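Rather than the whole complex, this shows some of its chains in their spots.
Each chain gets a letter, A and B, in the order it is written, and its residues are counted from 1.
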Amino acid sequence: MKKYSFKNDYSEGAHPDILTKLVAVNLEQNIGYGEDVYTNQAKEFIKTACSNQDAAVHFVSGGTQANLIVISALLKPYESVIAAETGHVAVHETGAIESTGHKINTVKTKNGKLNSDAILAVLAAHIDEHMVKPKLVYISNSTELGTIYSKQELEAIAKTCKANDLLLFMDGARLGAALAAKTNDLTLAIISKLTDVFYIGGTKNGALLGEAIVINYPALQENFRFSLKQRGALLAKGRLLGIQFLTLFTDDLFFELAKQANHTAELLANELAVLGYDFYYEAVSNQLFLVLPNELIAELAKSYDFHIWEVVDETHSVIRLVTSWATTTEQIDGFVERLRC
Amino acid sequence: MKKYSFKNDYSEGAHPDILTKLVAVNLEQNIGYGEDVYTNQAKEFIKTACSNQDAAVHFVSGGTQANLIVISALLKPYESVIAAETGHVAVHETGAIESTGHKINTVKTKNGKLNSDAILAVLAAHIDEHMVKPKLVYISNSTELGTIYSKQELEAIAKTCKANDLLLFMDGARLGAALAAKTNDLTLAIISKLTDVFYIGGTKNGALLGEAIVINYPALQENFRFSLKQRGALLAKGRLLGIQFLTLFTDDLFFELAKQANHTAELLANELAVLGYDFYYEAVSNQLFLVLPNELIAELAKSYDFHIWEVVDETHSVIRLVTSWATTTEQIDGFVERLRC
C-alpha cells in the first residue's frame, strides 16, 4: 500500500479550478513570453491585492529561480546578502546565489527569523573593501521552520534596512501559509509597503508551478524582463503562469487554499498537543516540527512519508509534517490515531 | 476582430491529450523534484525512442534554460562555444551563455547551418592562451531559419568534433519539425549516437512547457541534477514536465504533432509557390520565410500577426510564417486567399 505523504506541500497537482481554467482557454491564441491577456490581468489582480498600483509584477517558475534572479538583478558584484543560517538561499539552493557571484552572510537564529540586531552585527563586521558589502536582507515568510513575522517585527527590520541603505527582500514561497496563520497581522499591502521586493508562492499553494515577484521600489523595476530572459525564466507560453495566478487571485482562492492548509495543520497540532507531544518550533502555519521517540518515528515511517529534520538527543528526533490545501481531515485523524496508541 | 497569428508555434496552450492526462492524475500524491513515477516513465520512453538505454534524460522548462545549463555544465571557465551567427544562443537569449562566463565564437552561414569548414576555421584562429579555447559546437535542428541537417551533414560535423576533441550539442527546440520534414533522414537514435547531448523541444510541439535534455556521453551525466537545481530549473512539481513528455511519447504523439505542423506549412508553401512567391530560405519545416512587397505586408498585417524578419531591398521584405500542430487548413486557405488577389 502506498504511504500517505506529509513530506511537503507540493505532492499533488494543482487546485482543480486552475486546471479547469487552463482547459477552458487552451486553444485561444495568445502572445508569448508573458505579454498575454491573462498574465496582464493576473498582474492587475495582484497589484490590487497589494494595494500598490506602482508595483511591477512578474511570474517565474519556482522559488530558487525567483531568488537568484531578484538578487542578481539588485546587487553589484561586490555586494552581499544577509540571511538566516536556515534561509533557503543559504542551504537549499545548491549555491544558486553564489553562482551569480554573490556571497551570503549568514546569521544564527533561534527560530529562522532575522532581526535588526543580527543585521546590524553583520554590518558592524564588514568595515572596508577587503570584505563584501552587505546590501540586501533576505527573509522568508513563513520561514523554513514554519514561523512567521509579525507586523512589528517586519517594520523593525524595514526601518533598519532604510537607515542602513539595505534592500529588503521577502521570499514568499510559503507566504500564503504565513498570511493565513491565526497570529498573523501582516497583509500583502503592508508587505508591499515595507519591502523593496517580495514574491508570492504559487507552487506550494495550489499552482502547478509559479511564483509572483512583486517589485515595489520603482528603480528596481527597470529592465527586469532582461533579467528574466537571461536566466532562462521567460516562458514562451507565459500564459501558463498568468492563468494560474489569475485563478488564484480570483475570489480569494489563494487565501482560501492557504487557510485550508493551515487548518489541517492546526487540527493536527491541537490533537498532538493534547496527547502531550512537543513541538520544536512554534506551530503556527502549515509546517509542524514534532519531537518524537525514534522508535515511534520508525513505526510511523511504515505508513507515512515525512522528513526527519534533526536529532534532539539519543532517543528523540524532530520530524517535519507539512499540510497543504489537498490534505484531508481524514488523513489527519488517521495519523493522530497512530500516535494515540 | 482578433488577428490570426502565424507569429510562432507557441500561441496556443497544450495538445488536449496532455491536459487530459494532467487532470486525470492531478490529486495523486507524487514525490517532488522530478523523481515521480511519471517523470521516470517518460525518461524510459525517451531513452527507448532514442534506442539509447545509456542516455540520461532530464526535463527543464524552456530552451534558454536548457542551453545555459547544458553549456555551463560542460565547459571549463576558459572554454567557448562555436555557433552560427544566427544561433539562438548567440542572439536571442540576452547573453544567457555569457552570463555563465563563456564566450560564443560566431560563424557566418548562408542558411543557419554550421559545417566542418566553419568549425575548423574557428579552431585555426584560436591558437594560444590569450584567446578562449573553443570546446563545444552548438547547432540547432531545425535551425532558426527553418532549415534542417541531413544525416550526412551531422555525421561530418560529429567526425570533426571527435577529431578535434570538441563536444557536440544540438538545440532541439524545434527538433520535431526537423524530424518530420520530408527531406529528413535523421532519427532520434542517430542523433543520440552522433551528439554528446541534445534536447527535444516540447514547448513548440504541443506541451505547455518543457524540453527533454538527452545526455548521451556518460561522463557528462554525473551530477547533472546539481546543475539543474543551481540554475533554478528543478521544479518542485516535476511531474508537470514528466506527465507531458510521457503523453508526447505515448503512441508517437510527439511525431504526429510535428507532422501536422509541417503539413500545414507545406500546404502554404506549395500554394504560395504556385502563386509565384519566393522563399528566402528553403521551406522544409514549419517556418516559412516569404519575400513580399512591403505594401502587401502592410495589408496582410491588418489581419495576421507575423514577424517581419529582414529587409530585402527598398520595396521588399521577408516575413516569417510559423505553423503548429494547432494550425488549421482553414487558416492556411484564408491566408493564401489574401495573396491570391
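By definition in this document, a residue touches a chain if its C-beta (ideal position, glycine included) is under 8 Å from a C-beta of that chain, and two chains touch if they have at least 3 such contacts.
Predicted model, so just to flag it, every value in this text is computed and none were measured.
Of the identical chains in this model, 2 are shown in place, and the full complex in the file is built from 4 copies.
Methods note: only the chains that are shown with their structure count from here on.
Between chain A and chain B the CA-based rotation angle works out to 180°, given as a multiple of 5.
Rounded to whole angstrom, the centroid-to-centroid distance between chain A and chain B, based on C-alpha atoms, equals 33 Å. On chain A, the positions that touch chain B within their shared complex are 2, 4-5, 7-8, 10-14, 16, 19, 22-23, 25-32, 60-69, 93-96, 99, 203-204, 208-209, 226, 229-237, 239-240, 326.
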